[in-house]
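Here the complex is missing one protein chain, while the rest keep their positions.
After this line comes chain A, so read on.
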Amino acid sequence: MARLKLNKLEEYLSSVDGFEKPKILLEQYPTPPHIAACMVHHIQTQHEDIEGKLVGDLGCGCGMLSIASHLLGADLTIGFEIDGDAIDVFRGNIDDMELPNVDCVRTDVLQLQTEGIGRWGKVFDTIVMNPPFGTKHNAGIDMQFLEVGLALASGAVYSLHKTSTRDYIQKRCHKWNVKGKVVAELRYNLDASYKFHKHKSKDIEVDLWRFVHGDETI
């Protein structure tokens, strides 16, 4: 069960502000309200991994997934983001919508990976993320985000990845002793956020994955 219907959730999320000036190197594509609503609604209704949970959002940007999680009843959501401008918008969204249970830390998610997870290991019930897809001279960054997500989660990790990388991700799961499953296929409509996008908007096929640690059943 979810406390909001899908269309209501999407309606609320449509008032979330996005990036003012998206940064290409950080692959700041906003998560569209429709995608965020479908993703988080699915996570709650099919797996009950949002309501009453401690949720982490890696590379939270302007907070779309954090806010969606909060609206579906997460007890506390903590977003992690490297970019100060995105965080300013995130904070503005939290204040405008008066969301009391959403927190944010400015940090480099990859630094968490390379320098040790510190005290964050297995802290979160659920991790949600829309990682950079790794198409801008940073190949593999989505896998690095995923590795951090798995270290931070005691429960499931939900993440969006390009459908074209499906086989590769499955192999990685095997290597990491992680169980991964595509739970939804989405069409990610990228508005022409950057100047080099020639077409007005373009659909990209994206998978919503659910990952759990190897000793659990998916």
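Throughout what follows, contacts are C-beta pairs under 8 Å (C-beta built on N, C-alpha and C of every residue); 3 or more make two chains touch, one makes a residue touch a chain; residues count from 1.
The definition used in the following text is that contacts and distances are computed from a predicted model.
**Student:** Any idea which of "Vacuolar protein sorting-associated protein 29", "DNA-directed RNA polymerase III subunit", "Multifunctional methyltransferase subunit TRM112-like protein" or "Protein farnesyltransferase subunit beta" UniProt assigns to the chain that's been left out?
**Tutor:** "Multifunctional methyltransferase subunit TRM112-like protein"
**Student:** Kindly state which of the options A:T107, A:T135, A:S164 or A:N177 is in contact with the chain not pictured.
**Tutor:** Per the contact definition at the top, the residue touching the missing chain is A:T107.
**Student:** Quick one: say which of A:L6, A:L76 or A:A184 touches the chain that got left out.
**Tutor:** From the options A:L6, A:L76 or A:A184, the contact with the absent chain belongs to A:L76.
**Student:** Taking the entire complex into account, which one of A:G52, A:G140 or A:G214 touches the absent chain?
**Tutor:** A:G52
**Student:** Contacts of chain A with the missing chain: which residues?
**Tutor:** Counting only chain A, the missing chain is touched by 52, 54, 75-76, 78, 82, 84, 87-88, 91, 100-101, 103-108, 111-112, 114-116, 118-120, 122-123.
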